[in-house]
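A quick write-up on the structure given underneath.
Here is subunit A:
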Amino acid sequence: MSFEPRIVGFLCNWCSYTGADLAGTARMKYAPNVMTVRVMCTGRVDPGFVLDSFRAGADGVLVCGCHFGDCHYVEGNHKCMRRIAITKRILKGMGIQPERLRLEWVSASEGARFQEVVNSFTEEIRGLGPIRLKEWAFVPEQVEAAAAAHGE
Partner candidate 1 sequence: MDKAKITIDGQQIEVDDGSYVLEAAKSLGIEIPTLCYYPYMVPYAACRICCVEAHGAGGWSKIVTACNYPVWDGLEIFTDTPRVINARRTNLEMLMANCAPVPVLQRLAEQLGITEPRWKTGSNYTCILCGLCVRICDEVVGAHALAFINRGAKRDVSTPFQLDSESCILCGACAKHCPTGYIKMEEIENRYIVHQEMNLSPNAAITLPFRQAVPNVPQIVRENCIHFKTGGCMVCAKVCPKDCIEYGDRPNFEEVEVGAVVIATGFDSFDPTPMKQYGYGKYPNVISSEEFEVMNNAAGPTGGKIVMENGAEPRAIAILHCIGSRDHDYHKYCSRVCCMYSLKFSHLVKEKTSAEVYQLYIDMRSFGKGYEEFYSRILDEGVNVIRGKAAEVVPSGYRQHEEGHLIVRCEDTLIGKYREIPVDMVILSTALEARRDAKEFGRKFNISTGADGWFIEAHPKLAPVSTTTEGIFLAGACQGAKDIPDAVAQGGAAAAQAMKLMAQGEVMMDAAYAVIDEAFCSGCKMCNDMCPYTAISFDDAKKVSVVNSALCKGCGTCVAACPAGAIMARHFTDEQIYAQIEGILA
Partner candidate 2 sequence: MSTNKLNSPAELVALKERLEKNRNANKTVVTVCAGTGCMACGCDAVLKTFREECANDRLENEVEIKATGCHGFCERGPLVVVHPLGVFYQRVKPADAKLIWEQTVKGGHLVNKLLYRDPQSNQIVKNEKDIPFYKKQMRIIFGKNGFMDPTAINDYILLGGYQALAMALTKMTPEQIIDEVKKSGLRGRGGGGFPTGKKWATCRAVKVEPKYTICNADEGDPGAFMDRSLLEGNPHQVIEGMLIGAYAIGSHEGFVYVRNEYPLAVKNLTIAIKAARDCGFLGENILGTGFSFDIEISRGGGAFVCGESTALMASLEGKVGEPRAKYIHTVESGLWDKPSNLNNVETWANVPPIIERGAEWFASIGTDNSKGTKVFALTGKVNNTGLVEVPMGITLREILYDIGGGVPRGKKFKAVQTGGPSGGTLIVETAEPKIHASMVAYGDLRDEDEAISLLDLPVDFDELTRAGSMMGSGGMIVMDEDSCMVDIARYFIHFLTEESCGKCVPCREGLVVMLNILQKISEGKGTIEDIEYLEELSQVIIDTSLCQLGGSAPNPVRSTIRYFRQEFLAHVIDKRCPAGVCKDLVSHAIDNTCNGCHACLKSCPTNAIVGEPKRLHYIIQDKCIQCGACYQICRYNSIKRIKHGEGDKLQERARELWQPPLKKVTAEVA
């Protein structure tokens, strides 16, 4: 059996969650690997959520929000964008490929886009392989080696 990644998706209530809903009502087929957590706004996505997801064994995290200018809360998505960038650096430092975290903008009308985003992200994570966080013991040298391997 091939590797089926487990992905946590944080979807904003107004755009992406509705978009996902649209994809569903439109009976679009997309990868079942993304399990969604609804938040009111991507601005609510605490980096802690992302880290905790990985800790809990997620292979990837997908954050979807409104397009710029469309945010229901005016600028929550801008704040999210900044936080995701920082989170990616933290992930890198932890030896998790930053590619495992992805931020996408999906509006309420973009069911098709949601489908495409989910599918492509699932494929990407599938290519990266399962995350092996649990098996690691925290050995600083290993972390450094891993970091070196990533070309820092």
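Here is how the candidates were picked: all candidates are chains of the complex that A comes from, given by their letters.
Basically, contacts are C-beta pairs under 8 Å (C-beta built on N, C-alpha and C of every residue); 3 or more make two chains touch, one makes a residue touch a chain; residues count from 1.
None of these values were measured; they are calculated from a predicted model.
K.L.:
Consider subunit A on its own, then decide which of 1 or 2 touches it in this complex.
P.N.:
1
K.L.:
Which stretch or stretches of subunit A touch candidate 1 in the complex?
P.N.:
Contacts found on subunit A: 6, 8, 14-15, 18, 25, 35, 37, 39-41, 43-49, 52-53, 56-58, 69-70, 72-76, 79, 83, 107-110.
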